[in-house]
Structures are given as C-alpha cells and as structure tokens.
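And then subunit A:
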Amino acid sequence: MNNMGEIVLSVRDFGVEIPTRQGILRPVDGLSLDIARGKILGVVGESGAGKSMTGNAVIGLLDPPAHVAGGEIWLNGKRIDNLNRERMRKIRGKEIGMVFQDPLTSLNPLLPIGDQLVETIMEHLPVDKKQAMEKAVAALDEVGIPAAAQRIGSYPHEFSGGMRQRVVIALALCAEPSLVIADEPTTALDVSVQAQIISLLKRMCKERGTAIMLITHDMGVIAETADEVAVMYAGRMVELGPVRDVLTSPTHPYTQGLMASTPLAAKGNKRLNQIEGAMPRLDNLPQGCAFHPRCSIAKDKCKINPAPGMDLNEGRAACWFADGTKQ
Partner candidate 1 sequence: MRGFSFTNTISRAWKSDFMWSFRRTPVAIVSFFVAMILILGAVFAPLFAPYNPFDPATLNLMNGFSQPMVPNQFTGDSFWLGADDQGRDVFSTILYGLRISLFVGFAAVAFAMVLGVTLGLVAGYVGGWIGALIMRIADVQLTFPGILVAMLVFGIAKGFTPIEQRDEMAIWVLVIAIGLSEWVQFARVVRGATMVEKNKEYVQAAHLNGRRPISIMVRHILPNVLGPVLVIATISLALAIIAEATLSFLGVGAPPTQPSLGTLIRIGQGFMFSGEWWILLFPAVTLLTLALSVNLLGDWLRDVLNPKLR
Partner candidate 2 sequence: MLAFTIRRAFQSLIVLLVVGLVAFSMFNFVGDPVDNMLGQERTGADIERLRTQLGLDQPFPVQYYRFLEGAVQGNFGISYRQGRPVSDVISERIAATLELAMVSAILAIVFGVALGVFTAIRRNGWAANIIMSLSLIGVSLPTFLIGILLIYLFAVELGWLPSFGRGETVDLGWWRTGLLTESGRKAIILPAITLGLYQMTLIMRLVRSEMLEVLRQDYIRFARARGLKDRSVYFRHALKNTLVPVITVTGMQLGSIIAFAIITETVFQWPGVGLLFINAIRFVDIPVMAAYLMLISVMFVSINLVVDLLYFAIDPRLRADRSGSGK
C-alpha cells in the first residue's frame, strides 16, 4: 500500500448495484481509493456520477434495493463492508461521521440541538448525562457557535443556515470519528458562508487528524480544501491524484474538459470551454469506455474495451491514452 502515512479508509475494487426491471444498474463500479489520517480527499463529478452513492455505501446507508456488490472497505485496518446491521450502526457516528448537504433539513426541527448532541454522545461514548452535556457545549464551542452554553437549548430554526451547518458538523464530530464524509457540505449555503464552513472543516481535519471524504461538484471548493482529488464519471473513477497535479495538468480527457470548463482553472483562457454532450444514464451506458462518445481523443479501442483499471501506485487516470501517447 501507499506510504503516505496512516491509512484511515481504504476502498478496494468496490461496487454498488441496483436491480431494476431493465436490468442491474451499477452506480459505483470498480472503485479503489485511500484516505490517510489528517488528509482531505475530494470526490468530484457531475450529479449521477456516483459520488454520493459512494459516501452512503461507506457509511452503510444505501437505500434498498441498492446494495454493495463486490469489493472491500477497510476502516483503520478493520473490514467494514460485511458487518451486520447492529455492528455497522455502532461504527456510524462513532468512527465515521457524516455531514449532509442541506443544514436546514438535516436537524430534527422538534428537538433542541443540545438534545441531539447529547443523544449522539451518549450513544457512542461511556459518559453520563452531565459529562455528555459538557462535551456537547465543548463541541459547539469548537465549531464556532458563540455563547455555546446558552444556545444548547435552542431549536434548529433559531439558527441561521451557516450556523446550522456548524451544528451539523459538531454533531458529526462529537464522538470524535476518524473519518468524516461530507456530502456537498457547502452547496446549500451562501457563498460568503461557504468559505467559513470550508475553513472550519480544514481546521478540524488538521487539529484532530480526521480524514475527510469531501464530496462536491464544485472545483473551487476542491482546490481550496483537498489534498487529493478523485474524479468520477458514470460510476467509475477516471482520475486520482494530488490536487495540484490534477488541477494544473489533468491527464484524463474528461478531467481536462472539466478543468477547461471551470472558471478557476481556466484563468489563462479567454472563454470557458464546455464538454459536448451529457453523461450517459446508468441504464444506457455505451460499450467500451463510458466517456468515449464525448471524448476528443477516443479511438476504436475505446469503443470496444472498457478503460483500463487504475493502479493506485502508478497511473493516475483510467484511460488508454492517459500517458500522453496519443497513438
């Protein structure tokens, strides 16, 4: 394996299947990735590319009939993809925290935020109610809720959107998990608030050594936050590498197109490019490489053979021509 520090999450050749009347869909297929302690892995892609499905699969919250189909997930050296319901539940919140997109709907509107924190803390840590309360105040304080001790009895609707997302992060982190999955944590927020939430996530990651899987479609957020980035297309990972490398010199034609269409990376260009066409639906994947109908360098080979699998140690992109040899 990699020698980039202590690996927290390790996913190997992982897939998710959804049986439907038209056949079996594979929203995630052949996925492999690692996240080390204190690192942030950004997962990008269009909606429907399988990003959120990956996050849900790791935390064991796939909605039936979607289910894990092959592959392995390791968390801190323990295999977790084959655990039973009860053992997986004990891992959720305790070892893996999750932050959802919309802070307005993530919190139970009828319970004070303190109650929601205390129930989570008491579920996972051996503390009594009083200690849990103290921990709850500390957790709120840590994510930057002013006057945390006074706000502990407040209801979610008494907070602004940004403050609510801070509460959500406090909830995800209150049992000190080693991995946090943040699924579009800033998408529903005002731009000014987004930066605050991003820096909060980064700070928590650094201070506690938490590994973070940051799922987003926003390249700007990735550039600012992530150490590594994984690009997903139609359920498969097409490129993986250090964020600087991927942003400045993308190898996979899809990533190249993506970069060219992002204002941030396309500074030099006069105008933004766009990738022709749209990502195929899962029930209508083309044969061969899923990207070939939109790819500018596709050859006959791409129409017949699926793109090569990615070797985490060597290649960065799942493309026949990723090494620049445009044969």
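On the choice of candidates, all candidates are chains of the complex that A comes from, given by their letters.
The working rule: a residue touches a chain if its C-beta (ideal position, glycine included) is under 8 Å from a C-beta of that chain, and two chains touch if they have at least 3 such contacts; residues count from 1.
Note that the coordinates shown come from a computational prediction; the quantities given were computed from them, not determined experimentally.
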All of 1 or 2 sit in the complex with subunit A; the one touching it is 2
Give the list of subunit A residues in touch with candidate 2 in this complex. 59, 61, 89-94, 97-98, 100, 102, 105-112, 119-120, 123-124, 151, 154-155, 157-161, 163, 168, 171-172, 175
